[in-house]
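Inspection log for the structure reproduced underneath, given as structure tokens.
The complex appears here without one of its protein chains, the remainder shown in place.
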Amino acid sequence: MPRLHINNLYWDAVQQLSRRKLVLVCIGIIVIYVCIALLGIFNVLPDYQTRVSTGYEAPSLEFAKLLGTDIFGRSVLYKILAGTKTAMLIGVLVTSISVPIGVILGALAGYYGGVVDVGIVWLYTVISSVPYILMVIAISYVIGKGLVAICLAMGLLGWVGLCRLIRSEVLKTRNLEYVSAARVIGANDIQIIFSHILPNVVHLAIISASLQILGAIKSEVILTFLGVGIQDGSSWGSMISDATGELVQGIWWPLAGVVLAMFLIIYALNVVSDALRDALDPKLRGSTEGAEGNAPLDVKAAAVQKA
Amino acid sequence: MVGYIIRRLLYIIPTIMGVAVLVFVLFTVAGEDPVRIALGQHATPQAIADLEALWGLDQPLWKQFLDFLGQIVTFDYGESYFTGEVLSEAFASGALVSLSLTLPPFVLGLVLNIAIAMMIAYYRDTWIDRFATATAVISMSFSYLVYIIAMQYFLAYEFEWFPINGYAQGLDAIPYLALPWLIIMLVSIGPDVRIYRTIFLNEMQTNYVRTARAKGVSEPSVLFIHILKNAMIPILTFTIVAVPFLILGSFLMERFFSIPGLGDLMITAINNGDFPVLKGMTMYITMTYALFNLITDLLIAAVDPRVKLN
Partner (left out) sequence: MAVQKVSIWRKTPQLVLSALLIATVAVPIGCRPRDGAGNTDVKVLDSFRADVYRSLDPPRQFDVASARIISNIYDPLLEYHYLKRPYELTPNLLESMPELGADKLTYTFNLRKGIKFHDDPCFPGGKGREMTADDVLYTLKRFADVNVNPQSYPALLQNRIKGLDDFREKTRQQKDLDYDQENIEGLEKIDDYSFKIVMTEPDPLLLMSFATSPLSIVPKEAVEKYGRKLEHHGVGTGPYTLAKNPRKGVMVLKKNPNYHGTYPTEGDPEDQGQGLLAQSGKKLPFVDEIRIPLIEEAQPRMLKFLNGELDAIGIDRDNFPKMAEKVGDKFKLKGKFADQFNISSVDALSSFYITINFRDKVFGQNKALRQALAYAIDTPAYIDKMENGRGHALNTIVPLPIAGSERSVSVKWYPPNLQQAKAKLKEAGYPDGKGLPPIVILYGSQDNITRQNHEFLRAQLAKSGFQLKGEFLSFSDYLGRKEGGSFQLASGGWGADYPDAENFYQLFYGPNKAPGPNDGSYQNSEYDQLYQQMRRMPAGEDRNQIIEKMALLLKEDVPVVFLKAPISVGMRQKWLLNFKSNLMLGSSFKFLDIDTDAKAKGLKK
């Protein structure tokens, strides 16, 4: 029974992950960041606009000044916390747009083939032949810049890699015995897709989602630097953009703070998504052609990184 | 074979049409209005009309789109709204500069990263492997922007190893390009090594490698002769597709290091609504992208006897 096999896979995965200390630590980091983001959403984080001292004070032991202050004497720590909320929000929003699109279109293309497949393949070929950054900026112009705009833009473009992957997986599974059997029993297409095919590719969506989150967080920095992202100072991107003028004068703490904050979450996400892939992707456990299936995701991540 | 190539080339047409529609809609319907930006505050309606007429923006949209299609066929995208440059010339010179920025670290990085990945794969499951993989993940966890800001500040200004920024013609450009090259390579090490390592590990577990090992072939020669050869197929698949985007350069590098390539031209064009530049650039990239996809497939077919073109 395929369902049983799937359940075993996830159970194995959980066990496998929980055996590795580093992975547990990283999951802990992610949980902390999510909590900070939740605090931010419920508006209980300290107000980063408050001036806690004069401009550019170096880090000291007072809580608000742990990471120093910025040009207007606002706490760098508070700004980073506010930025954490923004970053996590972006990661989640982008992923929750792109992953469903990728899964659904990939499943449709793989399952139905024919015109549907040609159409979907055409769509993602078009999207991937336009420079990513140009498309993101253009779409966010259409929507009006800001947080929602860049999330939508990245979400609407970010599904291509996953879609490609799911499509090829579904192509392989749709003619497997149990799918054919389900068809014989009289299950309709939707039932087959949802109960027999998708469960076999969900792990790909999970891996992809973890990579998407970190890709989105990193892209925000670049987009904000280019002037289409979040501009009110409460994002890591705007803090890094500001730092370009500050380092020259020996003001290192805003940059150091935000780099550290960003490093921790990206590192944790990297480690966890690696671990997820090791645990969830059975093909990597000693099969012959694992690399080909996985690589597009990594390439996508690399492309985002290089953007 | 020839038939296959022709058919693949024909497939490019719908893609180009798709990109054309997408770009046209995104930048005419939305985006900054170039006329407004050029004229600034308090432009008279007559001045706006005059400039629109000069740039052909007073034509109905369908006419503008048809003109665009005409430009795609003739490869002549006219002149930039803002600088009046003939775009075919600007693209040609800018693409060369961008390639001088991106191609050397791309090639060098490919060799270097494959070497590192092979080393790690060779020492798999030892501390070397764990250390290298951990370093790769750490190096991937910083923003590209941070690399540029920090390395320009420390390596070029504090330590004075490199010029701060600039560009020169021909070989004189090398000292200026050295730091950007180094950064691009450094940033590519993390993600690339990880992919290549996976590829190598997979190859190591294949039957033919086991056979070779069983025959008593030494591990290094297995690694270099058998595995490397076979691993090149997936590696090339990923890397060749990236080549068209090398032409675009890296806009962040170009801005910080004052390198006159195409990447920065694109960003400026977006901000000014310089439509001819955007149209031209996307279409060039789309076509090279499609072309390189085709080349990849042909290469794979040539290298891997299992793949058949049809």
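Read from first to last, the chains carry the letters A and B; within each, the first residue is number 1.
We take it that contacts are C-beta pairs under 8 Å (C-beta built on N, C-alpha and C of every residue); 3 or more make two chains touch, one makes a residue touch a chain.
Here the structure is a predicted model, which means the values were calculated and not measured.
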Sole contact to the chain not displayed, among B:F142, B:Y196, B:F256 or B:Y289: B:F256
Identified contact with the non-displayed chain, of B:T28, B:Q64, B:S88 or B:N165: B:N165
Touch with the omitted chain, as defined above, among B:I6, B:V29 or B:L54: B:L54
Among B:I12, B:I149 or B:V187, residue touching the chain not depicted: B:I149
Absent chain, residues of chain B that touch it: 32-33, 36-47, 50-51, 53-54, 79, 82-85, 90, 93, 108, 111-112, 115-116, 118-119, 122, 124-125, 149, 152-153, 156-157, 160-168, 172, 174-176, 178-179, 181-182, 185, 218-221, 224, 255-258, 260, 264, 268, 273
Residues from chain A at the interface with the omitted partner, ascending: 49, 55-56, 71-72, 141, 145-146, 227, 231-233, 238, 241-242, 244-251
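By definition in this document, only the chains that are shown with their structure count from here on.
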Rounded Å distance between chain A and chain B, as computed from the means of their C-alpha atoms: 22
In the complex, chain B residues that touch chain A: 14-15, 18-19, 22-23, 26-27, 29-32, 137-138, 140-146, 149-150, 153, 157, 187-188, 191-192, 194-195, 198-199, 202, 205-207, 234, 237-238, 241-242, 245, 248, 250-252, 266-267, 270-271, 278, 281-282, 285-286, 289-290
Chain A - residues contacting chain B, complex: 122-123, 125-126, 128-131, 133-135, 137-139, 141-142, 218, 221-222, 225-227, 240-241, 243-244, 247-248, 255, 259, 262-263, 266-267, 270-271, 274, 284, 286, 288-292, 294-295, 298-299, 301-303, 305-307
